[in-house]
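With one protein chain withheld, the remaining protein chains of the complex are depicted in position.
Coming up: subunit A.
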Amino acid sequence: MSLWVDKYRPKSLDTLSHTARLTHLLQSLAVEPRDLPHLLFYGPNGAGKKTRCMSLLQSIFGSGVYKLKIDVRQFTTPSNRKLELNVVSSPFHLELTPSDMGNNDRVVIQELLKEVAQMEQVDFQSGSAAETGGLAHRYKCVIINEADALTRDAQAALRRTMEKYSKNIRFIMLCESMSSIIAPIKSRCLLVRTPAPTAQETVEILAKVAKDEHVSVESDAILRSISDSCCGNLRKALLTLESMALNNEMALKSTSPLIRPDWMVVILKMANRIIKDRSVSQIVECRSTLYDLLAHCIPAKVIIQELTLALMKEVREDEHRLGVITWAGVFDERLCLGNKPIYHLEGFIARVMCELDN
């Protein structure tokens, strides 16, 4: 009983669905668990980083890695503030999201990881020692989510721990982009690029799930349009498939309307308005929409990205398209540098309007 995303999530290396080349690589890593290096998975959202990571652990430690429990750990910062962090753990690994702590992630890295790293794992399953070479369980795996959000300090604290205690601990880091990871860490890890599935692969997966769930699909066209709208985000594609199936009597016709999250619909509408009516009153309207989007926890960078894509679909002339892209780049940079997203988002809209006026 779970969502289709979870239900059809591969649990072992053999069942991984897309990017066969990467699966081979992971399988070869699992053959010699003693030599597992530190890993750094990177790839877009919904491409299956965590799924691959858990499958790899499963093939090393057995299905015990899925026996998860959550506990809350307390930390004290140097300024004597108490902080709490949720740590998910199984007997063989633990998983943390230090970026939840904001600027205090260094404390987590220093305290928790050192504590884990300094404890040697005792091999209880001596019975199976012969099979696994006896030392497979001598280290514990630590999964670090959202590693790109780690502060410099935390990363610096990590680099020595990685080396010094490599006997007892293995890191598996997950991130979307490697750009904010410092070079020393990159050099200590085996970098594993996890690409998003291609459109064809997505369609195949969707078709398989639909078949297993007895959803009748009129033609592949609808699956293709789902996969197109999700840009390789498999999680989103599966969720879309499920919600569309439920809303269309478990039968997808080629004409069934595509379900998009509300915020995307709002952005699409805004893009249309911008193209149709270029005036100050329109800017005011867009401003309230932008405020609304930001209030609904949609990151500014996502807004500008989706807005640009939506604009690009509507704008036909090459010159204008070039202009839109240029300004999107400029304002994307400003969003990164500044911390007043509303200024820059609105500025982008104003600039695009100017561009389209020419």
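Operating definition for what follows: contacts are C-beta pairs under 8 Å (C-beta built on N, C-alpha and C of every residue); 3 or more make two chains touch, one makes a residue touch a chain; residues count from 1.
In the analysis below, contacts and distances are computed from a predicted model.
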Legend entry - Listed names "General transcription and DNA repair factor IIH", "Small ribosomal subunit protein mS29", "Mitochondrial import inner membrane translocase subunit" or "LALA0S02e02432g1_1", matching UniProt entry of the absent chain: "LALA0S02e02432g1_1"
Legend entry - Residue among A:A157, A:A245 or A:V324 that touches the chain left out of view: A:A245
Legend entry - Full-complex contact with the absent chain, from A:R73, A:R321 or A:R334: A:R334
Legend entry - Residue numbers in subunit A that touch the chain omitted from display: 1-7, 9, 45-46, 50-51, 54, 66, 68-70, 80, 86, 88, 91, 95, 97, 124, 145-146, 213-214, 233, 235-236, 239-240, 242-243, 245-247, 249-251, 259, 261-263, 265-266, 278-281, 283-284, 287-288, 291-299, 302, 331, 334, 337-340, 342-344, 346-348, 350-351, 353-354, 357
